[in-house]
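Shown here: the complex without one of its protein chains, the others still in place.
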Amino acid sequence: MRIDGRKNEQVRHVKITRNYTKYAEGSVLIEVGETKVLCNASIEEKVPPFLKGSGEGWITAEYNMLPRATHTRKVRDIAKLKLDGRTMEIQRLIGRALRSVVDLKALGEKTIWIDCDVIQADGGTRTSSITGAFVALVDAINKLHKAHPFEIYPIRNFVTAVSVGIVNNEKYIDLCYEEDSKAKVDMNIVMTDTGEFVEVQGTGEEAPFNREELNSLLSLGEKGVKQMITAQKDALKMDALWIGTGDRG
Amino acid sequence: MRIDGRKNEQVRHVKITRNYTKYAEGSVLIEVGETKVLCNASIEEKVPPFLKGSGEGWITAEYNMLPRATHTRKVRDIAKLKLDGRTMEIQRLIGRALRSVVDLKALGEKTIWIDCDVIQADGGTRTSSITGAFVALVDAINKLHKAHPFEIYPIRNFVTAVSVGIVNNEKYIDLCYEEDSKAKVDMNIVMTDTGEFVEVQGTGEEAPFNREELNSLLSLGEKGVKQMITAQKDALKMDALWIGTGDRG
Amino acid sequence: MRIDGRKNEQVRHVKITRNYTKYAEGSVLIEVGETKVLCNASIEEKVPPFLKGSGEGWITAEYNMLPRATHTRKVRDIAKLKLDGRTMEIQRLIGRALRSVVDLKALGEKTIWIDCDVIQADGGTRTSSITGAFVALVDAINKLHKAHPFEIYPIRNFVTAVSVGIVNNEKYIDLCYEEDSKAKVDMNIVMTDTGEFVEVQGTGEEAPFNREELNSLLSLGEKGVKQMITAQKDALKMDALWIGTGDRG
Amino acid sequence: MRIDGRKNEQVRHVKITRNYTKYAEGSVLIEVGETKVLCNASIEEKVPPFLKGSGEGWITAEYNMLPRATHTRKVRDIAKLKLDGRTMEIQRLIGRALRSVVDLKALGEKTIWIDCDVIQADGGTRTSSITGAFVALVDAINKLHKAHPFEIYPIRNFVTAVSVGIVNNEKYIDLCYEEDSKAKVDMNIVMTDTGEFVEVQGTGEEAPFNREELNSLLSLGEKGVKQMITAQKDALKMDALWIGTGDRG
Amino acid sequence: MRIDGRKNEQVRHVKITRNYTKYAEGSVLIEVGETKVLCNASIEEKVPPFLKGSGEGWITAEYNMLPRATHTRKVRDIAKLKLDGRTMEIQRLIGRALRSVVDLKALGEKTIWIDCDVIQADGGTRTSSITGAFVALVDAINKLHKAHPFEIYPIRNFVTAVSVGIVNNEKYIDLCYEEDSKAKVDMNIVMTDTGEFVEVQGTGEEAPFNREELNSLLSLGEKGVKQMITAQKDALKMDALWIGTGDRG
Partner (left out) sequence: MRIDGRKNEQVRHVKITRNYTKYAEGSVLIEVGETKVLCNASIEEKVPPFLKGSGEGWITAEYNMLPRATHTRKVRDIAKLKLDGRTMEIQRLIGRALRSVVDLKALGEKTIWIDCDVIQADGGTRTSSITGAFVALVDAINKLHKAHPFEIYPIRNFVTAVSVGIVNNEKYIDLCYEEDSKAKVDMNIVMTDTGEFVEVQGTGEEAPFNREELNSLLSLGEKGVKQMITAQKDALKMDALWIGTGDRG
């Protein structure tokens, strides 16, 4: 039995609150157990220089932990004039994950900024960010779609993420902080609702892992992803209806 | 009648949620109308260099708006490698306001960090930050006091803040964003529960103001401050009992 | 009697030297007692992005203390890669003060940069900066006006500033450093020559202050402002003749 | 057939030059095809603050591309005052990879700095960096071991890395730049000589990938890793003899 | 005849005002023609890390141009977060020049900070800075010497600097800005009062120069240096008496 009574293949309780703030085009508070991330999607009517004139859009993410999202207070990046490496890694991952399910040509020349601000961190902030950000992205894109229908609705698939790991020789899904800090192997899996992988990142800093362990973790991840997609679908309900249809308005 | 139906001397609805996050020694979500600020108080067992060995403590504040707390997305400070001037002004104000009601000698050599992160901005974020941060500070200090009673309980008074301004020749209290953007005079008043001023900042960038207008705004501010202190007292209830007693545990 | 023999309502000796350096369009060395600030006004034929195409001009200020303007050497901002908060606060105040008396539409699409560099600091550097910068601004605008008369002369009023404070229960005007460091209340007042307030900033970090004290300080401030405006008029003489006339060349 | 005539499961020619520069404790130029990376290992007799007094050592890596390692000149980080995200990601990966095979307690309180400077980039710079850096690390640690034998020789295993990917529906190993830029799936595999995984990072930004594709890529990766370890062994020869022995001098 | 009527080998009028500001241990305003530099010397009772415990002192310089010291306003370094290369070059030169005539062992473990802030720039700011800074340094060191006599008085020689250059095939000394901007060769010479060179920097960016031209410029420089040393001696008078004596108090 796990610290919080869960079964090995059971994710924590997921709560997705849409329209959490009033200005962002998409605004989602996602709570996965005690992890809480505010995911806002903002639409900007221009693209980065490398896409100007290409007809294609862009999705980019920024991730940040509020100073007291953790046990001890974390100094703000601006106080050190440096973005830390972990933050960079995570925000690049979120951006890639969301872009992987969006038809950027169909989106057209606009940028969608995803801001994931962690209000409370209890493990799994990067996977929760992806899961919540996807819902915020759908809301932002639907706002555009309702005002001026896209020729091709740009979201092709659901995308979500979950962590898996090996703790005390047990394979767990959706590790909380206490489990995570004792894990010998730690893996983040980003998948679509068609059961395909977008990103697999497994690390065995404490100890390397073998092919068999990797396979078990992947299988476990697939189970978790399904639970997360269910949570996204429950939150979006009818607002998910265009996803994957290539709807033409 | 004002945009939202309030009377001139009426503050917006104030909601103070304590223990909003689980790690900070004091954690308050304050909502004043649609303005929402998360105020966390963190205790650090050391002081800045200029106080080392002095026996005195310190209270310092950091203020930040999440990128989409406002109508249009605000670029993060770290992306520009610069803290903007408005942010600096506000966080210095919050720090001074809180230090003005604390006996730093009684606190002893520790620093209390106040983090005010604005989740949604609809006017009055700096005054709401002070009002909410005070409650978080009380919770943090009480945590210390319950573990190891202070010789002298360090909080001497309540402190709170409210904005007043002149909009279309009407004098309003607690301006929302729409009012604030049309104000010809804008003033922030920080006061204690004994009716004394800690800070008065009035600006007439659009047009200067005369002594009579200044007096009316000060009187209006005093009314608003009382409403804010009532909200703080309602939130803290019995946990405010040591304030001003110089209690010796 | 005060440290330097002044009466409570007496400002220090003010000396305003125009054309102090030869390149700036307006260049003033202001000396208020032993405080010395070089105030240069520079004209730039463009405006910040948010005003492009608006037909309006802009006035912005930068404030800086030379490293040894003070008792101990202050590390330069560039060595820390950070502008300190006090500097930001002051330069924002100077900019607001000057903009409050200028018709920016009449000025047209140009920026006037005000550089206030403190050569020696003995209290009151922010108020001296405003007082001196106004004279430099007049010189810079007159240079434009003489070359190509404005349709409407853009300066509507004189603006000046003075500090007041409570030291040892006495209310003083224009505090020198030694007085300032012992003040329990410290207030800066920015006013026009028509006796209206542009900015009022009062702080009681050491101890809060009551309404009556606030009133006395405001009255004292009004007296000081008059002395400062006299100094500005003595310095400008005939060059002040267009101020407030809305002169059309 | 691949662009450069290789078979799908064939890595490029690997050349490892030890003692490439004369000051570093370990200095390796690794060439994998036309990719050239200088990997220097430097010993510092202290550890980062979080390890002070712990008795444990640390290994950390910095990665950098010289401005003209690529087709177009890359602006130096210092000119932008920002380390780019890709660089951060890579140097964190190199550090984790090397730490995973070192007994940091056995190493004792010292830091080994790994500097990977890319002189010419033709795909696979991160995997080549790991492969070359491991050899430089062995040389640096042997220098210590020869001077003052460790109680337990701290290197437990070889570690190396290789890239695999799907290009035009073919699964390739060790992609050169031209292949990499057309890959729909891109994976980096870090493994030990015992056939265990240290890190697996697979990304399908262009298109997601299924479990079967993932499995094929992993199998391909295992083949490539063997070739890389052979290259390391050929370079180190007798100097690899202590690895994994836990030798006590 | 030169622009300002001077002869080729004649330096501009030099005015050295000591005790220009009241806080610095040495404070000199040097005016060379229309070039004005404030040179402050500050004593700090510690040394940089590389000298800790060595018994030796250090002298370091910072150079800065006020924004409107020049024809067009120069953006402050802090606004760009970068110290420009010319500034770095000059401040390193000033530091080397002063250290070359000071016995740092005799000075003991303290740092003297030299701040050269250019108030008005009309050519020759780096050489004027050296000439003025030396006088400020003498004043600061004498303040120490009078309070607690050094065993060995640490200043061994006068040091001063002058510029020479070739303009329209004429060889000029102490170039003003207008001359400098047309010079085909530009040289800065730093010398002691014993007629020895401390630093020679000649640049022919417009056109290279031959050995003969170099020799003429060096001879011209020697003449200029003598005039500058006379100005320093006139300013210091009796306060220069310990220089070079190795006086033991």
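Note that the chains take the letters A, B, C, D and E in the order they are written out, and that residue 1 is the start of every chain.
Heads up, the rule we're going with is that a contact is a pair of C-beta atoms (placed from the backbone, for glycine too) under 8 Å apart; a residue touches a chain by one contact, two chains touch by 3 or more.
Only a predicted model underlies this, so the values are computations on that prediction, with no experimental measurement involved.
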Quiz prompt | Chain not shown, its touching partners among those shown | solution = D, E
Quiz item: Which of these, E:Val75, E:Met88 or E:Leu241, touches the one chain of the complex that we don't see?
Solution: E:Met88
Practice problem: Among D:Glu34, D:Glu56, D:Glu109 or D:Asp180, choose the residue that contacts the chain missing from this document, as touch is defined above. | Solution: D:Glu34
Practice problem: Can you work out which residue in E:Glu109, E:Asp180, E:Glu199 or E:Asp247 touches the chain that's missing from view? | Solution: E:Glu199
Self-check item: Residues in chain D touching the chain absent from view
Solution: 21-24, 27, 34, 36, 38, 40, 42, 44, 62, 64, 66-71, 73, 76-78, 81-83, 113, 115, 117, 119-120
Quiz item: Residues on chain E that touch the omitted chain in the whole complex?
Solution: 81-83, 85-86, 88-89, 91-92, 96, 99-100, 157, 187, 191-192, 194-205, 207-211, 214, 218, 222
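As a convention for this text, only the chains that are shown with their structure count from here on.
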Exercise. Provide the labels of all chains in contact with chain D and in contact with chain E.
Key: none
Quiz prompt | Neighbouring chains common to chain C and chain E, by label | solution = none
Quiz item: Farthest from chain E in C-alpha centre terms, which chain would that be?
Solution: A
Quiz item: More C-beta contacts across B-C or across A-B?
Solution: B-C
Quiz item: Which one, A-D, B-C or A-B, has the same contacts as C-E for more than half of its contact pairs?
Solution: A-B
Quiz item: Which integer distance in Å separates the CA centroid of chain B from that of chain E?
Solution: 51
Quiz prompt | Intercentroid distance (Cα basis), chain C paired with chain B, Å | solution = 29
Quiz item: In whole angstrom, what separates the CA-based centres of chain A and chain B?
Solution: 34
Practice problem: Would you pick out the residues of chain A that each touch at least 2 other chains? | Solution: 81-83
Exercise. Any two chains that touch count here, so list every such pair.
Key: A-B, A-D, B-C, C-E
